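Left out: one protein chain. Kept in place: all the others.
And then subunit A:
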Amino acid sequence: MTNDDLWRQALGEIELAVSRANFVTWFKDTKIMDQADGIVTVGVPNGFSKEWLENKFHKFILKSLRVRIPEIRAINYTIVAPSASAAKQLKSKPKKENVLTSGEQLDFKEFYIDPKTNLNPKYTLETFIVGSFNELAHAAALAVIKNPGRVYNPLFIYGGVGLGKTHLLQAIGNAILKENQNKKVYYITSEKFANELLNSLQNQTIQNFKEKFRDYDLLIVDDVQFFVNKTKTQEEFFHMFNTLFESGKQLVFSSDRSPKSIPSLGEINDRLISRMEAGVLVDISEPEYESRLAILKSKSAEKKVELPESTLELIALLIQKSIRELEGALNTIHIQSKYQNKVLNQEEVKSILSKNIKPRNAVTPSQIIKTVADFYDIPEKSIYEHTRKTEVVRPRQIAMFLIRDDLGGSYPFIGQKFGGMDHTTAIHAYEKISEEVKRNSKLEDELKLIRDIYQNTTATK
């Protein structure tokens, strides 16, 4: 007999013996919480019910429980808040909510976040658009949800800004919670972790802090690259990581670059990074056109924004870099057309977006060469010389690769640019780097950093 059955039968008997009003008042929202060694714990909704059942109905309750299970010796009463569903039933009558707050009044967005888990319920797997750029990460996430703590632990997701890392991370948390309400899930950014740690050190509550974190079944830490330079935080985090990992708890991390290319500073960091790499590493790259369009469609449906298909296509075409920029562009177009009260034509959309998009093609080959030279700390003019020193050859190849890849320069043009080299040299350089980038994640990150530099400098000019 389950606790619920037992209590239902006991209540059936009690209900016959007391008045309806008494029964409803004192036995509403009560239940058996626990039964062990002949001691039953009854959960009651408030202090009054506790006193009342203890003082007035105790013998009666004991008797009706014993009829069913003779071993029961004692009953404890404890106050528990009624479950959410029961509380809702109580308050089912609609209150007149502030009419004026509808729509136009902005609210504190942070409050949608569940304070227990720090998760934002709007991030779910259902709203996560899967394309070739993120399908690996998505599959790894599904595996983790299916089998938390067993496979793929820790899961490390990395990729550029605004590509949906946080969405995927939070969706993992939300999905695990959905399967099992009792799982202890917590999402935190590395920055907040560092702040909380600092506060607890100041307030001398470090013990509470540690205990809190060691309790979680799933810990999700976003943007771990910010742990760099914070030695004390790293140390604390490292210990926490070990504790959780050893007890088979699932850990999920994200970063804007692969663990290898997080600047290493000291021993702790190296140990931490090697631990993070022990599970599975997956990256999210930039979405291709079809995914961007699918994302725009899903976002506009979610926000109830109605824009013509051709406008969405145009946005997807123009904005290439990040999903966050896509969303921003969608909002901008939507607000503009709302206030102008008409459907914007292609030209208008273009002109609005061109103000917001970073010009991607404004980079010149010379700028790329200069950036590469600066990055590898060699004199710029040495790149143009026909030297075969390794420290020059490699940057030269990288510069060639970038000019070909980003600017689409022809091989003869590239050869010309580099002090009249043969076009086959350029072809060789391009193929060599594109092959290597597939195998060497360090190189990939270097390329990313270099690209960041010249794309940002030209944008600010």
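Simple rule for what comes next: a residue touches a chain if its C-beta (ideal position, glycine included) is under 8 Å from a C-beta of that chain, and two chains touch if they have at least 3 such contacts; residues count from 1.
Operating definition for what follows: contacts and distances are computed from a predicted model.
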| Looking only at the UniProt record of the hidden chain, which name from "Nucleotide-binding universal stress UspA family protein", "Beta sliding clamp", "ATP synthase subunit delta" or "Amino acid ABC transporter permease" is the right one? | "Beta sliding clamp"
| Of the residues A:N55, A:Q181 or A:N341, which one touches the chain left out of the display? | A:N55
| Which is it among A:D37, A:D107, A:E246 or A:E347 that touches the chain not included here? | A:D107
| query | Among A:N76, A:N147, A:N180 or A:N203, which residue is in touch with the absent chain? | reply | A:N203
| Hidden partner interface residues of subunit A, rising order | 20-22, 24-25, 46-52, 55, 79, 81, 87, 91, 95, 97-98, 100-101, 103-108, 110-111, 113, 115-116, 192, 203-205, 339
